[in-house]
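As you look at this complex, bear in mind that one protein chain is not there, while each of the others sits in place.
In order of appearance the chains are A, B and C, and numbering begins at 1 in each one.
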Amino acid sequence: MNRLTKPDLSVTIAGIRMKNPVLTASGTFGYGREYAPYFDLQEIGALVTKGISLKPMAGNPPPRICETPSGMLNAIGLQNVGVEAFLRDKLPYLAELGIPVIVNVLGHSLKEYAEVASRLDGQRGIAALEINISCPNVAQGGLAFGADPRLAARVVSRVRAVTRLPLITKLTPQVSDIGCIARAAEEAGSDALSLINTIPGMAVDIHTRRSRLGRINGGLSGPAIKPVALRLVYQAVQAVSIPVIGLGGIRTAEDALEFLIVGARAVQVGTANFIRPRACLEIIQGLRNFLMSRGINRIENVIGTIRP
Amino acid sequence: MNRLTKPDLSVTIAGIRMKNPVLTASGTFGYGREYAPYFDLQEIGALVTKGISLKPMAGNPPPRICETPSGMLNAIGLQNVGVEAFLRDKLPYLAELGIPVIVNVLGHSLKEYAEVASRLDGQRGIAALEINISCPNVAQGGLAFGADPRLAARVVSRVRAVTRLPLITKLTPQVSDIGCIARAAEEAGSDALSLINTIPGMAVDIHTRRSRLGRINGGLSGPAIKPVALRLVYQAVQAVSIPVIGLGGIRTAEDALEFLIVGARAVQVGTANFIRPRACLEIIQGLRNFLMSRGINRIENVIGTIRP
Amino acid sequence: MFFQELPLKKIEMMGPEVCRLGFASREIAGKARPGQFLMIKPQAWAEPLLPRPISIHRVQGGMVELLVRVVGEGTRRISSMRPGEILEVKGPLGRGFQVDPQKVPLLVAGGMGAAPLLFLAEKLSRSGARKKNRAPVLFIGGRTKKEILALKEFRQAGLKVLAATEDGSFGERGLVTDRLRDYLEAQSAESALYACGPVGMLKAVAALALKEGLPCQVSLEERMACGMGACLGCAVARKQEEGPGYAKVCQDGPVFEAGEIVWDE
Partner (left out) sequence: MFFQELPLKKIEMMGPEVCRLGFASREIAGKARPGQFLMIKPQAWAEPLLPRPISIHRVQGGMVELLVRVVGEGTRRISSMRPGEILEVKGPLGRGFQVDPQKVPLLVAGGMGAAPLLFLAEKLSRSGARKKNRAPVLFIGGRTKKEILALKEFRQAGLKVLAATEDGSFGERGLVTDRLRDYLEAQSAESALYACGPVGMLKAVAALALKEGLPCQVSLEERMACGMGACLGCAVARKQEEGPGYAKVCQDGPVFEAGEIVWDE
């Protein structure tokens, strides 16, 4: 290959063509506009919104974040504007960006998932839904929907029934057997998977003897979780035939390449956006440089190339 | 309390009295002797040995370790001298130390666990067994024994049947519901629990496209995992009435205090020993200073004092 | 808003705990307004992970100055940087002070709260708010004399300074809010309050303002990850039309009308 030709970074996932495999992770990129001062949002492969529920949610009392070694805990508490305000105030801006917009959907009951999804169905400017099954299941004592393969499947089928939008199921890492959950989501009609969501964690202030967060539990994200995420993504890729989007602790193109090499067809960037607002852009450029320096002409030729 | 009096750090777990709640974590303290040049081993609360199997195990090919953000992956592969050589070459030294010695037991089948345990039963100098149920279950495709509550319970009852030594079951973090596994171990006759073992993880060399370890999977340990460990320990404490020993990423007395405050009755120190060979000693001194500076006369008065 | 990687031009310790640092950025200097802040971090991915929110202390030409108190690992790392090393800087961020030119500005600073207020003071002095009898007043307090910062600069900006320290080592013994109370009881000019400092102090200032019927803006702090409205990490309870909810300190603030805030949380 001519080393001067720009390599082809594009990938297609669940029928959505993206000009490169770098997406923003839900809840770390606001509703998109917050990052517009820092770079041209059209550069990213796709944008995933903050999780949207049926009604607006106020979220948890502060403190909501706390730093841990190479990571952070958050207890935002799913604060969001609710689906109506999202459609009215946020979607019009996103729809004009010219990149695929994926809406992260949350619910505290099967019914809520379905209601949010059906409200989003058929709206101009939405390319796909990402179903966040890490939400606490109020009916089952707060354990995540995603902790049980049967329940995970039920969430996916309920949503599948009310929309023709491509569905990406976002898995929680806190499970005994990720392959089992991954297959359940696939069989229930998910078009793709994304993982991992944050790992439940906690931190205590030894002086006050209280949680360092407004809630006991938070979600751990950032570089600290990358090895765990990479292993789960690798296992999910082995388990299913639908595409897998990998995330968890990605900061650099090298990190992204690890996920692509184990078989993820795209990656999402989360916590890194807080630190370097152009992190996605830097990762895209880094992927391009990697391919060029090795004379590889398509990113597809890197995906799943792990050697034994 | 008179601030000059030395506070009482002692705890009793599964009938074993320890002069302080700081134990070494299995696999990070060799067979004890390796640390003798650095400090007086009698200072630690109890010593937990490397995991012992029925036959000697050669372990995995190198590389066996790899650094990750605030953590490390290891794929030692359960290398150990085997129970016979342990009794012959290692135990005599340990038995003379005058501190409780806990032997970490591993197996690839229910039978192997029982055989190792019965061989250790009745040997002078062994205070308790710690059953490592994170071992891959060969009969069930390599998923850990500890991933399934019924299987975990079977391991514990099998061991319970062949020894009168106190049993500590060491739980793996990669489960959907730690409370469920914790209760299963308790009901099967475990006298205490310890958690967490390493979190399965992976790292890839993007240049060679191979795992950075001699195996695909490794176990993540070190400060990176502390928030996850703390949350699981807290949940286990809520779930059972037997004592819980907390570990995962502990480096300092402050870290240890977090675990004690959420209800652990003792802690184990792992990866930190590699970095500062006197880490256990420093933590013990730090606990003492913490109590003295606050006029608390017993470490017991700190355990489980988390406030809502 | 910019994200820039800039060499430190100067950095000096002002006593054991506080350092002053400066770098050149026409872009940031050009857009900055008093009360706004920056997210800063020594370059390269390392521990601690997240950038730290620091107020803009001063802008002179294209130079931006910050005042940082070392309270933990992040500020320790920042304070141990050397000139020439690269600082990652995001900003200017947030909503600054909205000055009412009709009123006598009363600035109330507790400890590090002096940092953003100097920028405000120098802006006021440049914009000619220094008219007779309308000169801004600075109420400044701290535990001890060492905590009273940037006094010379405040005076040079033409502010009348009323100080208090808890141990009496500088100014009157007591709290800065004691001095403010005395002052407010004695005078009658139409004034407006601009306060920055520990939350306890801000709460007391807000109560005084309410009692006297004076407009009052306070600059709040909260743990931040992004500083730009994206993570929802920096929540503060605010009275809202729809009932109480959470505002984002980084975007809706850090400067709020004292009356908006739910102070008892």
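Everything below uses one rule, namely that a contact is a pair of C-beta atoms (placed from the backbone, for glycine too) under 8 Å apart; a residue touches a chain by one contact, two chains touch by 3 or more.
As the structure is a prediction and not an experimental result, all values here were calculated from the model.
Participant: Check each of B:G71, B:G107 or B:P166 against the chain that is not shown and name the one that touches it.
Facilitator: Hidden-chain contact among the options goes to B:G71.
Participant: Kindly note down the residues of chain C that lie in touch with the hidden chain.
Facilitator: 46-47
Participant: By the contact definition given up top, give the residues of chain B that touch the hidden chain.
Facilitator: 27-30, 34-35, 37-38, 50, 58-67, 69-72, 74, 76, 79, 222-223, 251-252, 271, 273-278
Convention: only the chains that are shown with their structure count from here on.
Participant: Can you name the chain whose C-alpha mean lies closest to the mean of all the C-alpha atoms?
Facilitator: Of the chains present, the most centrally placed is A.
Participant: Hey, how far is the Cα centre of chain A from the one of chain C, in Å?
Facilitator: That gives a centre separation of 36 Å.
Participant: Please report how many Å separate the Cα centroid of chain A from that of chain B, as a whole number.
Facilitator: Distance between chain centres: 34 Å.
Participant: Going by the touch rule set out above, which residues of chain C reach two or more other chains?
Facilitator: Correct list: 47.
Participant: Could you tell me which residues belong to chain A and also touch two or more other chains?
Facilitator: Residue numbers touching two or more other chains: 69-71, 222-223.
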